[in-house]
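With one protein chain removed, the remaining protein chains of the complex are shown where they sit.
Just so it is clear, A and B label the chains in written order, and each chain counts residues from 1 on its own.
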Amino acid sequence: MTKKTGIFGKIAFHAMMVLLACLFFAPLVWTLITSLKISSEVIAYPPEFWPSPVTLVQYGKILGYQDGVFLKFLFNTAIMVAMTLGLMVLVAYPAAYAFVFFPFKGSKFIFILVLAIMMVPFQSLVIPLYQLLIKLRLFDTKPGLTFIYITYSIPFCIFMLRNALASIPPAIRESALIDGAKDSRILTSMYFPLTLPALSTCIVFVFLAVWNDFLLSMLFASSAKARNIQVALNYLSVTKFTQDWGVINAGVVISMIPVIIMFVFLQKHYVAGMTSGSVK
Amino acid sequence: MKKIIIAVVLLSLTCALFANGGADKADSVELRIWNRNALMEGVVKMFNDQMEAEGKDVRAVFEVIPYDQQVPKFMAALSSNTAPDVYSLDLVQYPYFLEQDAFAPITKQYESLSFKDALPQGNIDVARKDGEVYALPYELDLSTLLVNMDILREAGYDKPPATWEEYIEIGMAVTKDTDGDGNIDQWGSHLLNSAGGNMFWGLPYLWGNGGAMIGPGEKVTYDSKATREVYQLWYDMVHTYKMAPESSIQSDFNAYNMFISGKLVMYHGGNFNLTSLRTDAPEIDYEIVPIPSNTGRHYTFGGGNLIGITSQSKDFDAAWSFIEYALSEEPLVEVYAKDYGLLPRTDLFDNKYYRELPRMMAFVDILPMAKTPISKNYNKIYDPLLYYINSSIRGELSVDEAVTQGARAIAEAMED
Partner (left out) sequence: MDTNMRKGLLYLTPVALLIVIFFIVPVISMFHLSFLEWSPTKANTFVFFENYIDLFHDSHFLQSFGNTLLYTVIVTPIIFFMAFFFALVLRKNTGSNVVYRVIFFIPFTISFVAASYVWLWLLSDTYGILNYVLLKVGIVEKPFNFFNEQFRAMMAVSMMIGWKTQGFSMLLLLSGMAGIPNEVYESAAIDGAGRVRVFFRITLPLLRPTIVLALILSLAGSFRAFDQFYVMTHGNPLNRTMTLLMYINRVGFEYFEVGKSAAASVAFSLFLLGLSVLQLKAGRYGRD
């Protein structure tokens, strides 16, 4: 492992990696190509590799479907992502701060309770959650879904943020307290900037959880008011007994773009955060 | 500190805000209308205009319910006492919801309709319980065979098949490897591979062969010679006559794509395909015929929606006035016929829109062939039905075993 590899070894290595990377992206590229074809070409066999002509007609179809209901679904998803992220910051930060700086009898128990959520995942609670949302009149609403998203993604965030806050030397807080600063101020103006890498990890985590959710949105949102993009893919593409692959592929591309962009921007922090946080 | 207070306040505020869907105004009547078909919105608009013109303080509000959510959404609403006033729901779901007392009887109102005989009786039977009628036909879906006549004529046939014998003969004649690469790329027909498909198109084969799945009183009558013959036909279509591709999981969805690209000659479709075929494959000359039958009597699955007043409606009379209006000539023709939807009233078939699309008239003959299975456990039949049909087609069970075991499984599913 300490031996030096020769120039040929290096070339072979990169050639292999590039080949594998191409293979990894081939499915996505094929989806993108298909989405740029006209309908008759989509289902042509043998398949034509390059679309001729290159067209955005499939995107037009999906965005124009039922007066733009697909855009509505996109909008719903974005709103729910924003609400969950906002709530996450508002709820997880104070909690993590309390776990680090206000230890009291029983706070450990509460911490374990928070972590317990990670052990009983929401997937096994769909039936009671459904009943609960109906009782709270939150069935088929964006807030209803948001509350569930935040409840089931917050343990991870509290865990990450707690670790990040604990790694900051406590002397900073102590000297600030002596200067007369309040805890809420210390948290917002001093600790918040220091924990941004951990926060990025949490943002990616929450973003992926909410944007990519299918099960909850399918079960707990039953109209265009609250359904998200993943359900839209399934619902718009499988109309009664027909399946329009041009539209499906266009929808898949649209649904992937935001997460990939978000990830590429935050990947540095995310990768670092995941590798430091999850093994400890 | 402030932050936490803000967070708590926000949390409870959002809870409170969305908890009340908005309070009712005391004097005006607001009707909530649900339908899986977005066309209903047009009807609701016309109704509101009409009410305003008549000076009545009744307003209807429409919500479209996704096809796959029509039951879950209704369940959720019923159990929180927030069901809509008027719901147009897939008819096969009615027996269960009637059992749950989810709809209000409208027998008197129905009897007084001037056009009551023009409504398909088989569909109404689904919503009958203890001598009362609970819902009326609104949107119709009929199962048929769509036949690509261009390919048929090429092969020397000028009429679509009516009997099984003709079906097999034509099916075999048009199944071909057109480009000579050793793989068949033009299929005579196809099998259904979803549970819903096997109900909707599969049952007419059985009925046309003198059999039935469910008899009167929800008695399962599936274990019969007629069923065995149908299973044998489907098995042979793949293995003996080789006129249908071996099923793959997407075949029901793919069938439409194959039909419009000329790879499938006889396609199990229905009235709902007509509009999309106009844009997807205007060049194909196709005919609409009933599912082939051995006995000379053809059947079609009378599917679609029935419109009814839920038992949680606050204003029964206003809700009925909406249904009465929705079934009248103007909204049906100007909204539904305009979109080539199949009208629930045969006396309105002669309208300017249908005249533009003569193929619609095929359904005048097909509508009287409609039949609908009635069971409050309809959703539970899906799984065993598909399972045993597929077991037989895949050759994992003999036709005899598949029918016997399938009938038993269906009976079991219907027990509770």
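Here is the rule we use: a residue touches a chain if its C-beta (ideal position, glycine included) is under 8 Å from a C-beta of that chain, and two chains touch if they have at least 3 such contacts.
Fair warning: this is a prediction, and the values are worked out from it, not measured in the lab.
Checked against the hidden chain, the listed residues A:L36, A:A92 or A:V206 yield one contact partner: A:A92.
Contact with the undisplayed chain is limited, among A:V126, A:I168 or A:L194, to A:V126.
For chain B, the residues touching the chain absent from view are 1, 4, 7-8, 11, 71-72, 75, 78-79, 100-102, 182-183, 193-194, 246-250, 254, 257-258, 311, 379-380, 383, 387, 390-391, 394, 396. Listed for chain A, the residues touching the missing chain in the whole complex are 1-3, 13-14, 17, 20-21, 24-25, 27-28, 30-31, 34, 42-43, 45-47, 90-92, 94-95, 97-98, 102-107, 110, 113-114, 117-121, 123-132, 147-148, 150-152, 154, 158, 183, 208, 211-215, 219, 230, 233-234, 237, 245, 248-249, 252, 255-256, 259-260, 262-264, 267, 271, 274-276, 278-279.
By our rule, only the chains that are shown with their structure count from here on.
Chain B has its Cα centroid 37 Å from the Cα centroid of chain A.
The touching residues of chain A, counted against chain B in their complex, run 39-40, 43-45, 66, 87, 90-91, 93-94, 130-131, 134-141, 143-144, 182-184, 187-188, 219, 222-224, 227, 235, 238-243, 245. Here chain B touches chain A in the complex through residues 1-4, 6-7, 10-11, 14-15, 17-21, 38, 63-69, 72-73, 76, 79-80, 82, 185, 194, 196-197, 250, 252-257, 261, 269, 272-273, 276, 280, going by the rule given at the top.
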